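Supplied in structure tokens, the structure appears directly below.
A single protein chain has been omitted; all remaining protein chains appear in their positions.
For clarity, chains are labelled A and B in written order, and residue numbers in each chain start from 1.
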Amino acid sequence: MYDIIIIGAGVSGTSIARELSRCKGKFCVLEKEEDVCCGTSKANSGIVHAGYDAAPGSLMAELNVQGNRMMKALSEELDFPFYQNGSFVVCTEENALPRLSELYERGQKNGVKDLQILTREEALFMEPNLCGETVAVLYAPTAGIVCPFGMNIALAENAFLNGVEFAFDTEVKEIIKKESHYQLITSKGIYEARCVVNAAGVYADRFHNMVSEKKIHITPRKGEYILLDKSAGNHVSHTIFALPGKYGKGVLVTPTVHGNLMIGPTAVDITDKEGKNTTAEGIDTIRQKAGNSVRNLPLKKVITSFAGLRAHEDGHEFLIGEVEDAPGFIDCAGIESPGLTSAPAIGVLAADLLKDKLQLEDNPSFTPERKGILNPALLTLEERNRLIQNQPAYGNIICRCEMISEGEILDAIHRPLGAKSLDGVKRRTRAGMGRCQSGFCSPRTMEILHRELKIPMEELTKCGGNSRLITGQRERVAGCSSTIL
Amino acid sequence: MQQYDIVIIGAGPAGLAAAVAAHDAGIRHILILERDREPGGILNQCIHNGFGLHTFKEELTGPEYADRFIKQVEERHIEYRLNTMVMGIDIAPDAPMKIVTAMNRQDGMYQIFSKAIILAMGCRERSRGALNIPGYRPAGIYSAGTAQRLVNMEGYLPGKKVVILGSGDIGLIMARRMTLEGAQVQVVAELMPYSGGLKRNIVQCLDDYNIPLKLSHTVIDIQGKERVEGVTLARVDEQNRPIVGTEETYECDTLLLSVGLLPENELSAGLGVKLNPVTSGPFVNESLETNISGVFACGNVLHVHDLVDYVSEEADAAGKNAAAYVKDSRNAVPGVQIEICPQEGVRYTVPSHIRLSQMQDEQTIRFRVGNVYKNCFIRAYLNDRQIVSKKRPVMAPGEMEQLKLKKELLLSQIETGAQNNRLIIRVEVI
Partner (left out) sequence: MNTKQLICIGCPLGCQLQAEQNGTEVVSVKGNTCPRGESYALKELTNPTRIVSTSVRVKGGEHRMVSVKTQKDIPKEKILACMEEINGLTVTAPIVIGDVILQNVAGTGVDIVATKTVAASPSSCQDAGSRNF
């Protein structure tokens, strides 16, 4: 019997897990995928919002601003990339200025610090590639960018090192309310816990509705993105939003923490909770809208496109708290943007609630720090040489686009909750994320995974499940059905 | 501090041939840096035959072609380092020396000073992302070259039921290769109305095995959330837009992409080498020297070649020119410069300009055309006067063209006194 089971190893689930690990108790995170950060948390804008967007007084607004304030310290404690690059909301129509002021006012009410309205000249001075029609800009210096994988993985590793268990490839099929606990029927057997946290992203309605009569509904809202090569990464230095205007809601243009340029997202409601495919219409929309706030975008430098699903709850509000007719069942549902920003605050809110409920005691051995994978590019020549002398694998470059060494990949595999798949390595190290999109490094990374984890090549996957990378050793031609003409 | 006369980046066909030529021109301090585990570059995975007809007058496989040059390098005791990544190239404070920063397991990260650099890094394959192909992102999508390495060098089969997008030579070669390994290659789709591959490959890689080639077709959707389950093709109109109603879905577990090659010039760009947006390779002069004095380029890093024989030929010139630079035997007088202007069907030229004082008796101009042309002329005009006219029964974008210019001819036609002369090269259809 666990004290608490968390469903979902996304950024919300792992943030709650990490906060809970400050207390003594038996906690477990169940994840249907093979790794952390496989759902909404892996495909989003990676933006740490300032907090002027959400309705004043909403939980969204409160947690957004709180999360924003917590992010810097958390990123230092857990060693994940975060830069406070500031964001612009670009207004391109004189008659839309009142709406820009409205945003400013809302930000003030929500407690966002240092908001400013910039004139066209001030804005263009700071960001020369803003579109020519720029009239004014809402500047939020507290906004930032974060590595969504880096943050999620860091939270999970730290939770794990502080005693939280993780069960992957474990899909919850059914939840049964018992007298004083819950029974979870999963693809890997039965789990029992006194309390359950539902941090299941787009599936949160499914689990909520298993235990409650007050039904909720979550719509997967698809957002497509395009990612540009690092040579385009300096096109803008701030995160650029377009003030919704005559072209509808715009797309954002932002540098990423790794130095690429990202443009997106679209917003299309769909029904398939796994519908993470990109579409021709979506990519076209992004390409058309991107120019509305930023000019001269080098759209030829696209290296990949991807889609993520936001967990949109009908009321567009975070639902965090104990479900009224299901004591001990804590919802963490409807976590869409600004969910990533809010995650640190969500963790504290949900964990505090559970601490009170279960009267959890402090965990005296809790260690808040976690060290990420070393980035050798930040070392001096001498330091790097010392490193390679001790660990020659750091001298062997595997991913030549991102210059990732075998040493970093070995670390990704062997660290707590380490990578088991090609995407697992990619999310932890960026190997394969560059301009050639793993064309060169994938056979080499596969070889390393095979060697280190002793997984037969035929069973190596891109991202778990049935995503096998090769179909076998080369076969006898006996089975060959082809004929020679 | 390690010091060399010439450092060559890359031990593929270009780097090897350049090293041999530089050595034979009298340079002894040459170092080749190679990131892979063996010299030979991409030839190591091109195990099919058809290489070397021009160079050796016989048909060799890729590894055999590479072996000829590796032997020449070894016979000359030219130093090369494997598994070594070049992390950056800079101009030394005491220019014209250049500093190459390299790294490997044994030696760590270190710097090498060199008088001249030859860029021979080759090219990489364009990825799915660059094409904006919509759909899921499952396992089973490989660039043709990655699949080629997996099959030929590692002995793995990436899939059993295959659709190939792109009919360049690698795509065609892989269609046959996968078939011979027992996979079922369903179709090769090509966006353009013509194939970029050699006729021989269409006949011997597709027709021999009854694999259909669909011209003017592209992939508009990829199905399968974990592993590829299907690929939808559609015919495209003249603007390459998919035509509604022409969609066909193929059940498959693998999609191979052979959709173009891009010179790999990140190191060059970091050094400040100016790149031609048409080729993504450096602009070079008659000596295959970039805008940075003493930095030369050859092979696929300069522009993507069709035949390795031309790579060897070009690299030979780059090696000789780098040697001349090192020996400082070049004429330093700036003199007359001829700007080459590609027009009407000629997409680019290598070189892009000629300094007459440095020019050899004969200069090869290499280029590609932008369309299929039949019964046409390649004509060159120097300051609007026609100086060369060469009849070509057929030209296609998939093949590299060349024109040889005699120095005498240019000398007799230049405007005396004018520092800049324009040489227009274009296709003229009769």
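One rule holds for everything that comes next: a residue touches a chain if its C-beta (ideal position, glycine included) is under 8 Å from a C-beta of that chain, and two chains touch if they have at least 3 such contacts.
As the structure is a prediction and not an experimental result, all values here were calculated from the model.
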Residue in contact with the excluded chain [from B:25, B:97, B:153 or B:341]
B:153
Cross-chain touch to the chain not pictured, restricted to B:180, B:215 or B:356, is B:180
Among A:417, A:448 or A:470, contact with the omitted chain is made only by A:448
Across B:189, B:396, B:410 or B:424, the one contacting the chain not displayed is B:396
Just name the one of B:92, B:203, B:243 or B:429 that touches the chain not displayed here.
B:203
Absent chain, residues of subunit B that touch it
36-38, 44, 47-49, 59-64, 67, 83, 105, 151-155, 180, 198-200, 202-204, 207-208, 393-396, 398-399
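Keep this in mind: only the chains that are shown with their structure count from here on.
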Any idea which subunit B residues touch subunit A in the complex?
35, 83, 85, 87, 103-111, 124-125, 127-130, 132, 134-140, 142-143, 145-146, 149-151, 154-160, 179-182, 184, 207-210, 220-222, 225-227, 242, 253-254, 266, 269
Could you pull out which subunit A residues touch subunit B in their complex?
226-227, 231, 274, 276-280, 282-283, 302-306, 381, 384-385, 388-389, 392-393, 395-397, 400-401, 403, 422, 435-440, 442-443, 447, 457, 461-463, 465-477, 479-485
